[in-house]
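All protein chains but one are shown in place.
Then we have subunit A:
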Amino acid sequence: MIRFDNVTKVYPTQSGPALESLTMEVERGEFLFLVGPSGSGKSTFLRLVLKEERPTSGRIRVAGKDLHRLSNWKVPHLRRRIGTVFQDFRLLPNKTVFENVAFALQVIGKPRRQIARDVPAVLDLVGLDGKQDRMPDQLSGGEQQRVAVARAFVNRPLILLADEPTGNLDPATSVGIMKLLDRINRTGTTVVMATHDQSIVDQMRKRVIQLEDGRLVRDQSRGVYGYTR
């Protein structure tokens, strides 16, 4: 589903590479934790998958597409097959829960009928049924992140990328979000989650890839967090 072949990314303003000769593969339906200290290359990895950045060298394949060959105007179509969740939720404050999720379908031109059908279904899936008319600031942090997950998942992407989705949440709420991501993973969606949250990684026992200074230092199935900050 995601395949990196000897990928190096150097940002022009930085001295060392953000990623160095990274080779790895994520299979369809896998759940992968990406761990490592700040600046180890986790976010760069996610941005490369989304083709927000181009690798300095090496090849990347995502959902069967060679990103190097993918022309710019086709990038939006790639992103429709990838859902993304962030630490800071990134909801639109002037839209209701329903509108926030519907927005993701509206702007890719989905018909109203499909929006009316899919949005309530995904809100139900993330456990927000009955709250669809709330504004984001009327929700708790965990609920806001559920809205963000619903928005990322409403178009049924092949891949869900999560960049520290529990970073702003307390441990109990984080567990709820992890259960949700696990449920999404069980529908066949590949999940890649970058995180600092040791207890979550240790609990979930999923595949763990550890990066340090842009290099892959550990790739372990059913792994643990494995280092202390």
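Observations on the model:
One rule holds for everything that comes next: a residue touches a chain if its C-beta (ideal position, glycine included) is under 8 Å from a C-beta of that chain, and two chains touch if they have at least 3 such contacts; residues count from 1.
What we mean here is this: contacts and distances are computed from a predicted model.
One chain of the complex is hidden; its UniProt record names it "Cell division protein FtsX", one of "Cell division protein FtsX", "1,2-phenylacetyl-CoA epoxidase subunit B", "Cytochrome P450" or "ABC transporter permease". Among A:T44, A:Q87, A:N155 or A:T189, the one in contact with the hidden chain is A:N155. Check A:S57, A:Q106 or A:S199 against the missing chain and you find that the one touching it is A:Q106. Residues of subunit A that touch the chain left out of the display are 50-51, 72-73, 75-84, 90, 92, 103-104, 106-109, 151-152, 155.
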